[in-house]
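Omission of a single protein chain aside, the complex is shown with its protein chains in their original locations.
Each chain gets a letter, A and B, in the order it is written, and its residues are counted from 1.
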Amino acid sequence: MADKKIGVYICTGCEIGENVNMEKVTEYIDEECSPAVMKQVPFLCGKEGLAQIQNDIDGEGVNRVCVAACSPRVMWDVFDFGPDVVVDRANIRELAVWSFHDPGLPEPEEDEMSDPLTMMVRDYIKMSVAKLDRKTKPEAEPIELDKTIMVLGGGLTGLTAALDTAETGYDVVLVEKEDKLGGFAAKMYKQTPTKHPYEKAEAPSINELISRVEANDKIKVMTKTSLQLIKGAPGKFKATVKQGDEEQVLSIGSVILATGWKPYDASKLDSLGYGKIKNVVTNVELEQLAKNGKLNRPSDGQPVLSAAFIQCAGQRDAEHLSYCSSVCCMGSLKQAGYIRELNDEAKAYIFYKDMRTPGVYENYYRAAQDDPGIFLTKSEIQEVTEGENGKVLVKVTDNLLGEDFEVEVDLLVLATGMVPTIADEPVLKLGYRLGEQIPDLDLFDGFAD
Amino acid sequence: MSNNSILVIGGGFSGLTAALEAAEVGHEVFIVEKMPYLGGRVAQLKHYFPKLCPPSCGLEINFQRIKNNPRVKYFTLAEVVGVSGGPGNYEVKIRIKPRYVNNNCTACDKCVEVCPVERNSDFDFNVGKTKAIYRPHLMSFPMRYVIDDQVCEGTSCAKCVEACEYQAIDLEEKEKEITLNVGSLLVATGWVPYDVEKLTNLGGGQIPNVITNMQLERLAAPAGPTDGKIQRPSDGAEPKRIAFVQCAGSRDQNHLDYCSYICCMASLKHCTYIREQYPDAEVVIYYIDLRAPGRYEKFLNNIQQDEKVLMVKGKVAKIEEEPGSGDVIVTAEDIMGGLKVEERFNLVVLATGMQPSIAVEDLALDVAKDDQGFIIGGEEKGVFAVGCAKMPLDVMTSAETATGAALKAIQTVRR
Partner (left out) sequence: MATRLEPNVQFIREMQAAGGESLKKCYQCATCSVVCPLSPEEAPFPRKEMVWAQWGLKDKLVNDIDIWLCHNCGECSDNCPRGAKPADLLAALRNMAYKSLARPAIVGEWMSSAKYLPILFAIPAVIFLIVWAVSTGLKIPEGTIIFAKVFPTLAAIDPIFILTVLFVVFTFAASIGKMFSSFKESGLTPKEDAPGFLMSLIGVVKDEIINHRKFKECESNKDRYPGHLLVFYGFVALAIVTGIVAFFYWTDKLFGFGMTTPLALWNPVKILANAGGIALIVGLVYLTRSRLNADPKKSVNSYYDWYLIGVIWFVVVTGFLAQIFRLADAAAPAYIVYYLHLVSVFMLFAYLPWSKLAHLVYRTVALAYARQIGRKGLSE
C-alpha cells in the first residue's frame, strides 16, 4: 500500500461547531499529529461534505480519513470511499458534544489549555489519527478450505443435519458410535405429534430419515465408529476416527456435534422405588417395552391395568438434575396413551408439578387428556411403597383433589430426564491446549452454550 | 436457472437471523420490514432472557453484520403487496411508504423540538408520547427519523422542514412500488401482543393500573417513557404490591388457543425488573402451570428464592378497580389452598400472549395457516415460516428456526 496520507475532517454541524473551540482543536491536532489535510466542514455527511473528502482523495492522495463527527451507528453507509481508503470515525458528537455536562470547572488560566469539552474532542480526534496512522490493511491469505462436514452422532438431530448439509451441496461424514442409526428416536414406539393440529401421537418417522440418509451419495455413514482426536483449525480439521480396529484420518471443514443425551441414572432414584420395587420402571424403559410389544409387569409378566407416571423424577431437583428436560411431560402424555390402548379399562395416572407442554404442544395436552382413563393432577409425591401382589402404592400430597391420597398401580413409571452426552465425557476430543471440549461458561448444567 | 436471491418478510430477530445466515453463505437477500426500523419486538424489551442482555446486545451484532455485508438489502416501511411465480422464480411487488425523511438525517433532534403535534407512541404501547416527527427509538436501525403522516399537519405546518439544517425532510415524498425477483421467501412476520381490550373480565384496556407485560417492558426500559421507572400509570406512584396474571388470553379457546410459550418466563424476568427498583415490593404470580422449560428452570429457581414473590396456582378471572384509590382487586382461586380470594394490588400486569401478526393483518401471500394464524405450510413452494410466524417461541429458538429455514431456502434457490 502506498504511503499513508491522513485527512482529518471535522463536522461543525449538529451542535458541534457551536460548542467546541475549533481553533484550539485544529491547532492542537496540527501540532500533535500534523495530518496532511485538516478541514472543518459544516455538514460533513451531506453531498458537499462528502465531495470535499472525495476531492482530497482524488487530488491530494489522501488515503486515511478521520471523520470527526457523529457515531458510526449513524451515517454508517455514507463515509465509504472505496476499498483503498481507510476510514475511522471519531465520535465527537454523541460521546462528547451531546453527552457533555459542564462540570463547572474554573476557566483554565493558561491560554494553551482548553475547556474540558474541547479537550475531549481533540483527544478523540488524536486517538483516531493515531489509530489510522498505525493501522495496516490486512492482506488476505487464501487457504484451501475443506468443505466436508463431519456430523458426530446419528440420532434424529445428526441425521437431519447430515441430510440438510448434503442437500445444500456439501459432502458429509456421519460418525455414529453404535451399530445402528437413529439414536433414541429409533427406539420409540410412537412419537409425539410433529404437525398441525398436534393432536395425535404418530408412528415414528425416523426410519424414513435413515433411509434418505443412507440413500444420499454425498453422505458417508460410519457406524460403530468412534472419534479419537480432532486437530487443526476451522476449515482445516484433521479428525482421527476409529472403526473397529482401523484408524483413519479425515479432512474436515467443520463439525456438527449431535451426540444427544443419555437417560439420567435412575439408580439414584431409589427413594421413588427404582431398583427396590420390581414394577417401577423409567420412561425410557417403558418406551422400549412398548416398542417390543411387551408392555407387561416386569415382576410377573401380568398385563398392566393401571400405571402411574411421576413427572420430574429427578429433574427440577437440585439434588439430581436442576433443569427441566422439556420433553417428559409430552412423553408421559404419549405413554399414558400406550397404557390406555392395551385395555379400555386400563388407567393411567400422571402426577406432575407443572404440565409443561408449551407453545403449540398445548394442543396435544388437551387432546391426550380427553380420555376417561387418564387422570392428571399437580401434586407432590410423598412416598412410593410396594403393595400386595407386586402392586405399587403411590402417596401424593398437595394435589388438586383437595386431600392427600394414594393409588395402587401395576406399574410405576418414572419420567426421568435427559443428561447431555457431553456432560461428563469430552466428546469432541479436541487436541487443543484449552482442553478436549469447547470451553463454555458453565451456564447450562453441561449442555453446550 | 432459478433466481439465487431470497426475500425475507419481517425484520425482527428471526428475519434478521435468517437473512444474515443466507447472505453470509453468499446469497443476495432482501429484508422487507413494515416498521421504520429493524429488530422487531426484541427492540422493545428492556432485557431478554436467558442472559438478561439488553436488546441492543443481540441486535447490534446483527446490524453490524448487515452493515458489513453488501448482499443484504433492506427496506423499511415496506410491505409485500403481491407475489407471483413459483419456487426459484418469484416476482414480488413491494410497496414502500414514505418516511418523509431522507438519509441526510443526522438524528440531531432539531425537528422534534419544533414539531407542534404529539402522538401516542406505538413503540411504547401508548404509555409514552412522541411528536409527529420522531426517532423510532433510541437504538433505532436505521438511525433515521420518520414522520407519522396520520397526524402530521403537512405542508401547511412544515416547521420541521424549516428547523432541519440538513434538508433531510421532504413532506411531499410519495409512496413507491418496486418489484424484486427472488427464488425463495422466508416469512418472519412475528407476533403482535394479543389485544387486551378483548379481555373484558380482566379489565383489559379499561382499568388504568392494569397494564400488559409489554407495557411493563417499556416502563422498565431505561430509554422508555419513564426513563426506566416502573410506576403506576394512573398517578405515577411506586407500586408496592404487584400481581402478574398468567395466561391472560393464552391457552384459552375464547382467545388464543395455544400457550404463548414465553409469558411465564417474561413474568419471572419482570420480577427481576421490579426487584431491581423496589427491594421490598410484594409480587404475586397467578398461574396455571409455570412453564420454564429446559434450562430456563434455573431462572424460575432464582425467582422462587425471593421470599416476597409468591406463586399461586389459580388463574385470575376477574379484575376490578377499587374506586378512589386506583388500586386493583383481583379475584382468583388459590387452588392449593382451596380458597376463592380477593386481593388488592397497586399494579396488575397481564401476561398477554403473542398472536401471529398475520392473524391480525393478513399477508399478500398464499400460504397455509392454522386456525390461529400460524403458518403451517409453504415448504413445497419454497416459502418457509420462521420464528413466531411459525409458532410461539423465545428468541433463542426463533433464531434456530431461522437458521434452519435459511438452509431450506438456500436449498430451494440452488436447485
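Following the convention adopted for this analysis, a contact is a pair of C-beta atoms (placed from the backbone, for glycine too) under 8 Å apart; a residue touches a chain by one contact, two chains touch by 3 or more.
Since this is a predicted model, take the numbers as computed values, not measurements.
Of the chains on view, those touched by the hidden chain across the whole complex are A, B. In the complete assembly, the contact with the undisplayed chain comes from B:Lys318, out of B:Lys318, B:Arg344 or B:Arg415. Touching the omitted chain from chain B are residues 201, 247, 251-255, 288, 314-318, 331-333, 335, 338-342. Contact between chain A and the unshown chain involves residues 345, 347, 355, 365-366, 369-378, 382, 395-396, 400-408.
To be clear about the criterion, only the chains that are shown with their structure count from here on.
One finds 22 Å separating the Cα centroids of chain A and chain B.
Across the complex, chain B meets chain A through its residues 50-51, 67, 103-104, 106-108, 139, 141, 143, 165-167, 251, 257-261, 289-298, 301, 313, 335-336, 338, 370, 374, 376, 391-393, 404, 407-408, 410-411, 414.
Those residues of chain A lying in contact with chain B across their complex are 13-15, 43, 45-46, 70, 73-78, 164, 167-169, 195-197, 315-316, 318, 322-326, 354-363, 378, 398, 400, 402, 443-445, 447.
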